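Every protein chain but one is kept in place in this view of the complex.
To keep things simple, chains are lettered A and B as they appear, and every chain counts its residues starting from 1.
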Amino acid sequence: MDLPRYEKIWLTFGFGSLILFLVILGVMAFGQGLHPPDSMKTTIDPEKVETTAPFNEPGLKQIGPNEYRLTVLSYVFGYNPGTVRIPAGATVHFEATTRDVVHGLYIPNTNINLMLIPGHITEYTHTFNEQGEYLFLCHEYCGAGHHIMQGRIIVE
Amino acid sequence: MTDTTKETPAFGNANLPLSSFRFTKEDSKLILAHLVFSFIALFIGGFAGLLQGLERGGLVKLPPQMGYYQLLTAHGVLLALVFTTVFIVGFFYSGIARTLGKEMSKNARTFAWIGYYLMVIGSIVATITILTNDATVLYTFYAPMQASPWFYVGAAFLIVGSWFSAIAIFISYVKWRREHHGKASPLFAFMAVATMVLWIHATLGVVIEVVFQLIPWSFGWMPRMNVTISRTLFWYFGHALVYFWLLPAYVYWYVNLPKIIGGKIFSDALPRLTFLLFVLFSIPVGFHHQLNEPGIESFWKYLQVTLTMMVVVPSLLTAFSIMATFELAGREKGAKRMFDWVKKMPWKDARFFAPAVAMIIFIFGGAGGVILASYQLNSTVHNTWFVTGHFHMTLASTVLLTFFGIAIWLIPALNGRLLTPAINKLAIAQTIIWATGMTLMSGTMHIVGLMGAPRRSAFSTYGDHEVALSWLPYQLVISIGGVLLFIGVMLALFNFFYLLYFAPRAEKPVDYPIGEFAEHVKKPPKILERWSVWIGISIVLSIIAYSVPIMQMFQHDAPGSIPFRTW
Partner (left out) sequence: MNNMSDLSTFQKNQEQKDENLRGTLILVFFIGSIILLSWIGVFSIYLARL
């Protein structure tokens, strides 16, 4: 094939860079366990979500020294709980789902970027080191009030 | 080609080449019908884009009977789905007629017209449901938000219509190959076929979603549907859709542009291989749109991320090949120093200028794309304005500017009018306005996306939270960029309609530029045209990437969803 020599050099460099990206991402993922949110283990009936544990009692539960489980139920157009207070340095295990359509749970300026799909529970863990009032919002279009769907995590 | 004559009139820095090649009346009518319909979609979709852009910037308040999300749905559906598909099909027909025996066969034309009417009917039906506010679900129509069933029926018509268009292209191609036994097909035709093969494979996903899930569910024949499966089927199609938009632009760069710049295509095999790589790798990658959702195992997400990186490779090849074509052409014209060849390019010719600017913008579009596909990094940008900025640089700049560059010579080549110097200048100005508007809009979207601003959201200060307030100045810049882009759309449409109905008639039509191969170019290996092999590998790759995760979705058996209307 008439592939100029310089094109081979370029291709080697380009392909090499892509492989480098993949190796870095792969080591972080499978070596350090840094995956995007997923959860394979649990499904939940969106129509019975309010009577199914743990979403019958959404909110914050302490499960260890400065370690919490935060159960969030989303719906059009809000979250339960809407405001959460935690101490600085707290590790929070999110578990979230939706009662109706697809929602998102996104905290700007963090990597907490969760998709909430009916029938599934999304899990993610994050440690809040800095104090402040964190805005969380829905970042998947869910209807007429999508842009007012929000909550706060207050780190004290 | 040899029948090109350089007569009159002065055009850019060269003479406008005319040609003795003429499309048949039937072909002209067919192709112009496609172009005109796509421009109507461009107008409505662009106007909807302007209004929602102004609303998001906080500059206008929409009247109560006109919703932000309704406009956004119209913008996405009409531009990303209708305009692109219909325009692409029209452009392909033109190249098919030009390179495969000067006209389309009667059979092919019959299929083409059936496809056209199906697409037109589907688009109109879907648009009506959007206008009556019965389908405010955006162009990704994620369940369990439920639109009017007619919206989904319209979408099905659009896609099935495009299948008829694909058949029309395949018929012409097969007929030519039968008549030219043992010869390699013309490059344009090969690329059109590759793109349509990719399109049919990809649309299988969304057609299954629409026909077996959304339509029965929205008519009430089926009370619940599995949301994760529907999203997976959508993105089986959704990322390849991106390449369905991009590849016709590549066709123009590879096949038509060399002629316009007075250069030669330096390889016949390499561009074919490039397109085949797209056929292989643009489908088994849909999970990179679903990285942040539950119900799909990490391993399979990462596997598809790997395949996504593979689909970058043909674009790397393209970047080099196209630029090399330019450099060789410039050196042929006597450019000596390192970058003198850049100056030898016909910058004053809009047929070159628009796609050249498109290529420059694509550098940033490509960079953003690699970031978005990078597994964990997706968490930094997923569903933020970064994504919107990304596909406005790729689709709405790289692809669209190339299409504008095509339209200004294709229309006169079809209707036998002149591409006047004035329209050429206006098209250059249009390109500059577009690039400026897009830099303001999409460049800012990338920045404010990294600052956390979500995409697809109406104006909101989120209870005056400081983070949301910090986005406001950027939103203003985005709106200003949007206004410039709308001016750009109007200018483009003015050009098109002038060329359609008012430009002076020419004795000889504008040349349809088809690049010639350099002398040393070897015949492409036969294997490149053994479609069964490539389609086979493409299917195998999709099975590898998708079969286990989809099986898991069935085993997992998440409870289905009842419909919601939340707008």
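Going forward, contacts are C-beta pairs under 8 Å (C-beta built on N, C-alpha and C of every residue); 3 or more make two chains touch, one makes a residue touch a chain.
What you are looking at is a predicted structure, and each value in this text was computed from that prediction instead of being measured.
Contact with the omitted chain, checked across A:Pro4, A:Gly26 or A:Gly132, is made by A:Pro4.
Which of B:Phe21, B:Trp253 or B:Trp341 touches the hidden chain is settled by the complete complex: it is B:Trp341.
The chain that is not drawn here is touched, among residues B:Thr380, B:Thr394, B:Gln475 or B:Ser538, by B:Thr380.
One of B:Gly122, B:Gly368, B:Gly389 or B:Gly437 touches the chain omitted from the figure, and that residue is B:Gly368. Although one chain is not drawn, its touching partners on subunit B can still be listed: residues 316, 319-320, 323-324, 326-328, 331, 338-339, 341-342, 363-364, 366-368, 370-371, 374, 376-377, 379-381, 450, 520.
Against the chain not displayed here, subunit A makes contact via residues 4-7, 9-10, 13-14, 17, 21, 24, 34, 109-111.
We adopt the following convention: only the chains that are shown with their structure count from here on.
Once the centre of each chain is set as its mean CA position, subunit A and subunit B turn out to be 31 Å apart.
The part of subunit B that touches subunit A in the complex is made up of residues 67, 69, 136, 138, 142, 144-145, 226-228, 231, 266-267, 269-270, 273, 290-298, 301-302, 305-306, 309-310, 312-313, 316-317, 320-321, 324, 370, 374-380, 382-384, 451-460, 462-463, 465, 467-468, 520-522, 525, 552, 556-562, 564, 566-567. Within the complex formed with subunit B, the residues of subunit A that make contact are 1-4, 6-7, 10-11, 14-15, 18-19, 21-22, 25-26, 28-30, 34-40, 43-47, 76, 100-102, 104, 106-109, 111-115, 117-123, 133, 135, 137-148, 150, 152.
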